[in-house]
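Here the complex is missing a single protein chain, while all its other protein chains stay put.
Read from first to last, the chains carry the letters A, B and C; within each, the first residue is number 1.
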Amino acid sequence: MKLSLGADDVALQQRATPQLTPGHALVRVTAVGLCGSDVHAIKAHPGYEWVRTPVTLGHEITGVVTDVAEGAGSVPVGSHVGVISMDGCRVCDLCAAGRRPLCAKRTVIGLSHHGGAAEYVSVRTDNLVLLPTELSWQHAVLLEPCSVAVHAVTRTPLPASGRVIVSGAGPVGMLTAFAARARGADVTVVGVEQDEAVRLPLMRECGFGTRTVVPDEPVDTWIEASGSVAALAAAVCGLRAGGDLTAVGMYDRLASMDGSRLVRREITVRGSYGSVHADYRTALDLLSTAVVPADRMVFPFALDEWAAALEAIAHGTAIKAALRP
Amino acid sequence: MKLSLGADDVALQQRATPQLTPGHALVRVTAVGLCGSDVHAIKAHPGYEWVRTPVTLGHEITGVVTDVAEGAGSVPVGSHVGVISMDGCRVCDLCAAGRRPLCAKRTVIGLSHHGGAAEYVSVRTDNLVLLPTELSWQHAVLLEPCSVAVHAVTRTPLPASGRVIVSGAGPVGMLTAFAARARGADVTVVGVEQDEAVRLPLMRECGFGTRTVVPDEPVDTWIEASGSVAALAAAVCGLRAGGDLTAVGMYDRLASMDGSRLVRREITVRGSYGSVHADYRTALDLLSTAVVPADRMVFPFALDEWAAALEAIAHGTAIKAALRP
Amino acid sequence: MKLSLGADDVALQQRATPQLTPGHALVRVTAVGLCGSDVHAIKAHPGYEWVRTPVTLGHEITGVVTDVAEGAGSVPVGSHVGVISMDGCRVCDLCAAGRRPLCAKRTVIGLSHHGGAAEYVSVRTDNLVLLPTELSWQHAVLLEPCSVAVHAVTRTPLPASGRVIVSGAGPVGMLTAFAARARGADVTVVGVEQDEAVRLPLMRECGFGTRTVVPDEPVDTWIEASGSVAALAAAVCGLRAGGDLTAVGMYDRLASMDGSRLVRREITVRGSYGSVHADYRTALDLLSTAVVPADRMVFPFALDEWAAALEAIAHGTAIKAALRP
Partner (left out) sequence: MKLSLGADDVALQQRATPQLTPGHALVRVTAVGLCGSDVHAIKAHPGYEWVRTPVTLGHEITGVVTDVAEGAGSVPVGSHVGVISMDGCRVCDLCAAGRRPLCAKRTVIGLSHHGGAAEYVSVRTDNLVLLPTELSWQHAVLLEPCSVAVHAVTRTPLPASGRVIVSGAGPVGMLTAFAARARGADVTVVGVEQDEAVRLPLMRECGFGTRTVVPDEPVDTWIEASGSVAALAAAVCGLRAGGDLTAVGMYDRLASMDGSRLVRREITVRGSYGSVHADYRTALDLLSTAVVPADRMVFPFALDEWAAALEAIAHGTAIKAALRP
C-alpha cells in the first residue's frame, strides 16, 4: 500500500514493491512522519507548484534496509536507516559546495519522486544515514525535522550571552530549541495561546523557558520557526542592535519588514532551508542523547489512518504524526 | 552665521564662534555636505524624532583646525580634517566593540548637537580624521558619505564571481559602487529613469555598468542604497540562492518581504548603518586615489544659499550640495 | 602595603593610599590573583621587557569602590567590582574596533602601571565591572582569567559535533573548559601526569573528560592553554582536516610546526590574547551560575605571604593563589 497524492486527491493505493535500481537500496519503512509540507502539497498551496503528482508521499522516513543494488556501496542489509530527504543535480556550484537544498533542480523524496508512505521505498544509498539499532523508532522518525532544526541553528551565530528566542512550538521549533541548547544557548520558546495545551508545558518540563507573548527585553538572537509573518515582524522589532534572525518557517503571505529599523540596528535576517549531510549527523548525535522526548512528540497511526493523522496535526492534537506502514 | 534648525523652521542665524571645551578642537569649516537626513530632519519625518532642536545642522564636515584644547591630543593647528559624525556612550558593549552607531545613546553631530553648517564647529579631537592637504575640498566633503558606503561594502561578503548590483544612484549609491569596485567587484548600478539625466551617464563614464530595470539574471550580491522599498523587494527576488543583500538606505514605509523565498533560497539580508573609525580610513584611501569624480558630484553653495541647495538636492540637479561657510 | 616589583627584586613596601585622579575610582582590594605573567615579570623572562618597574603588581583584581572622581561616571561608592586589566590608546584602529589588547600602546594594570597587590588601587571607572554582591570573592577574583578563557572560546568556531580538546589544566585551561561547555561543547581536558594530583580529578568531578595523553581520534577543535610548544605541535597533528586550533598560552621557545600538514589539512591556528569588555560580561554570567568550583580553585594568602603564594603556584599546590590585602 502507498499513500499517493494525485492531481486532485490523496488516497491509499496498492503498490508493488519498488524495483531495485542502480545506486539504490530498498528500505522497508518503519515509520514516516507527516509534516506541514505534506499538508501544503495536498492542498496545492502556492509555493508548492513543483510537487510532481502522482507521487507517493513521505519524506521523513526511517526503516530497515532489505536489499542493496550491486555496486551501490557498503550498506549492510538489515541496517536501520534514516533518509536524507533533499537532493540536487550534484553538479552545479551550490551542489559542489554541499548546499543541495539550494540547487535549482532540487528534489524532495515524497514530493518530487516516490517517498516513504508505503511499505517499501527505494533510496539512493548515499542518501541513507545509518542509525544505531538502539535508537527508538520515535527518535528515528524525527531525524529529518531534527536535521532541519540543526541546520537553522548551525547557520545562526549564537551570542556569547547564550540567550536565544525560538518562535514557534511545532516540531521544528521544539527541535530547534533542543539543538540550540545543545550548543549552549539559553532558549526561550515563544508559542501561541493554544500551545499552552500540550507543547509549551512539555518544553517547560524539559527545562526551557516559554512565553506566549514576545519578550520585553530585546534579545541578541531569534530563530523564527512558526511560519507566521507576524512573528517575523516581531522578531525584527525584538532584536538588539547587531542582532541575528534566522527564519526557518514557510510564510503563506508577504511579511511586512521595517527596513529602516533593520538598517539602523544592523540586524541580519537569514533564511535556513532544509538540511545537508552534516546536519543529519549532528541531529543523530542530538537524538541519541535521548533528551528529546520523542515518545511524547510522535503519535503513531497506521497507514490507512492517514486522514486521521492529517487531522491530528491540523488540530494540533498530535505534535508529530507518524504513519507506520 | 549658522544654519539652525528650530522646532518649526530652519533659518540662518548669527552665531558666536564656539568656545573651546576640554577634549575638543575648533574647526573652521571649509565645506559641509547636505544629505537626505538633513531633509528628513527639517521636515520632521517619522524616524527623526531624536533630532534635538534647536541645532546647527551639518554632519558632513571638512575644515581646518584653528585651536585645540589643552591635553586634547596632538592635532596640529592648521591640520585639514574630516569629522567622524557619529558617537556613542563609549561604555556599552556595542561601543566597546567599536560599533558606536548602534549605541542606544548614539549621537550625530549636526542633529544631536551643533554641527558644521557654520563658520566654526567644535569637535572632539578623537573624532577628527587628518586629511592630506592635497585632497581637494570636494573629495574631503565626501569623506563622511564615502565612509558610509565603505561600511556597507565591508559588511557585505563579496562573491568570488565579483558581480555586485548597487541599487540607488544617489551619493551613497555612487560611492558604494566605487568602494565595491575597489574591493574587486564588477559593479552594475541600478537607477531610475531620471538618473539617466546625469548620474548614470557619469557612472558609465567611470566604467560602471548601469541599468534602469532590475537585472534578468539572478546575482550573488546586492547592495540596496536607494531607500526604496520596491528596490528592497526586487533585491530579494533578484538574488541567487545563497545570495547576500545589504541595505543601507532609509525606508519611509514598511517593506514587503517574501519570507518563503528568503528561506528557500537561504538569502541573507543585513542592515548597514553609518560608519566606524576604520571605515573613514578606508574611505580616505579611496578618495585619495582620485578616481571618484568629486568635482562633478559636489555642487558648492554659499551658506546663505541653503534653500537653493536643499532644492537642488530635492530636484536632483545637484548630486551632492555642499555649503561653503 | 604593596607588593612592588623593582628593577631587580620584588618586595613588600609601604604605600600611601593612591590619590584620586580624574576619571578614576579608588578601589579597596578584596583579593588579587597571582598569575603566570606575574612570575614571568618577576623573573624578567624574555617577552616581558615592556614591564615598567618599579610597579605594584596585581592585575586580577576585585574589590569595593571607596571613592569616585567627580564627573567620572555613575559608579556608586560601595559597589563590588572587578577590573578590566588591559587598556589601549583608545584612538588607533584596533582600539576603535574594540581590540585594545592588540593596541601597540597596550597597557596592563599591575605591569605597566600600579596594580592591585595593595590595600588600594586607582582604576579608570570605565574599566570597572560591577559585580553582584552575592558573588563570592573567590569567584570574583577569577573574573579576569575567566574573561581570557571566554575570549579564547569566543574566537573559536565551535564544531557542530561539539567535541573540543582543551590542553592545559592551569586556571585558564580549566576556565576555558567551563566556558566552552557553556557554549555547548563536549570538552576533554588534556593535562600532564602531575595534574592527576588535584586538577584533573577536580575537572572529572565537574563532569569533564580528562586525559594525560593526546587523543587517538582526530578532533575538530582544540584550544591550547598550557603554554607548552609540544602541546601546540600535538594539536596540529591531532586535528581533523578543516580543524581549528586556538592558542591562548605564552610559549617560552619557538614552536615547531608541520607547515605541510597545516596546508594539506587546511587547519587554522589563531592566537587569542587577553580579553575585551564583552568577554568580562560573559565571564561574569559564567561565574554567576556557580558551576565553577572557585572555592576549590582559589587559595588565599595574606599580602605578606606573597613569597609562599608564588611558591604555591610554581609547585602547583595552589591552582590559583590570591593575595588578600
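Note that in this section contacts are C-beta pairs under 8 Å (C-beta built on N, C-alpha and C of every residue); 3 or more make two chains touch, one makes a residue touch a chain.
Please read these numbers as outputs of a predicted model, since none were measured by experiment.
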Touching the absent chain when the full complex is considered, from B:Q138, B:T156, B:S226 or B:T282: B:T282
Option touching the unshown chain, where A:A44, A:V77, A:A96 or A:A197 are the choices: A:A96
Which residue of C:R15, C:R28, C:H113 or C:R265 touches the chain not shown here: C:R265
Contact residue for the chain not shown (choose from C:C35, C:V65, C:L175 or C:L232): C:L232
Hidden partner interface residues of chain A, rising order: 73, 90-91, 93, 96-99, 126, 276-278, 281
Residue numbers in chain C that touch the chain omitted from display: 47, 94, 99, 101-104, 155, 229, 232, 241-242, 247-252, 254-260, 262-273
Residues from chain B at the interface with the omitted partner, ascending: 150, 154, 158, 160-162, 181-185, 278-279, 281-282, 285
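Convention: only the chains that are shown with their structure count from here on.
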Whole-Å gap separating chain A and chain B, where each centre is the average of the chain's CA atoms: 43
Rounded Å distance, chain B centre to chain C centre (Cα mean): 41
Per-residue overlap in chain C, given as positions that touch at least 2 other chains: 278, 281
